[in-house]
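Comments concern the structure below.
The complex appears here minus one protein chain, its other protein chains still in place.
Right after this comes chain A.
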Amino acid sequence: MKKLTQEQIDQLFVFTKKHYVEFYDVQVELVDHLANAIEAAWEVNPNLSFDETLQAEFKKFGIFGFTGLVEQKQNELHKHYNKMLWNEIKSFFTIPKIVLTALLFFLVYYILEKTGAIGETFALAALIISFIVFMFDGFRFIFKIKKEQKKQGKSWLLQSVAQQMFSIPTIGFGGVYFSMIGRFFEENLAVSNAGIYFLTAFLVMHFLFIFVFYNLIKPSLVKSIKETEKRYQTI
């Protein structure tokens, strides 16, 4: 049976890259698929050329080629981590954790009500500072990933998902947090009663998000990226 040469396998990697598949783990799967399909076609007709057969097999992936496939995989993983994040946050609103959440809510509310303007200043400062820390940690994380990709000469699809998990909340909520800075320059800082409720709820949700993100999501992403690297290294 006619088999693909190493040079032709390398050509398949170049072919997937040319068709916008930048992640090594996805390239590997597509290269093996194309190689199997080409070898099967050669079994029927050994005189077929490599390029001709490759083009015929590529057509089977539909009009979007590999791009739709990469995007779909990214979306699935993104959905998976988002679900993990929200399920964990939701668990703080169910028994038994809801007792802790309610206590936290009333404690924050009590402090804000008693301390007035000073309390609000501290609350806003805590929100903005923790958001900035989250943002910088995100930059640091993404930078580390890019450095690792450069070193290895490979990138993994999961790394792009990890980057999204940091960048989407940063971009999506950046405006909300930075607009809070304006509050510091207003003369009457003390908020109304309804305002205290809102600020309390916002503070609790904000820190719940940060807590779950750093306790569950980030470690899980880091672990899965390491596992992916290991899986391909041991071959």
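Note that a residue touches a chain if its C-beta (ideal position, glycine included) is under 8 Å from a C-beta of that chain, and two chains touch if they have at least 3 such contacts; residues count from 1.
To be clear about the criterion, contacts and distances are computed from a predicted model.
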| item | value |
| --- | --- |
| Per UniProt, the name of the complex member that is left out, chosen from "Protein-arginine kinase", "Amino acid ABC transporter permease", "DRTGG domain-containing protein" or "PadR family transcriptional regulator" | "PadR family transcriptional regulator" |
| Touching residue (missing chain; options A:Glu29, A:Glu113 or A:Asp137) | A:Glu29 |
| Among A:Leu54, A:Leu77, A:Met135 or A:Ile225, the residue in touch with the chain that has been omitted | A:Leu77 |
| In chain A, positions touching the absent partner | 3-4, 6, 9, 25, 28-29, 31-33, 35-37, 40, 60-62, 64, 68-69, 72-73, 76-77, 79-80, 231-232, 234-235 |
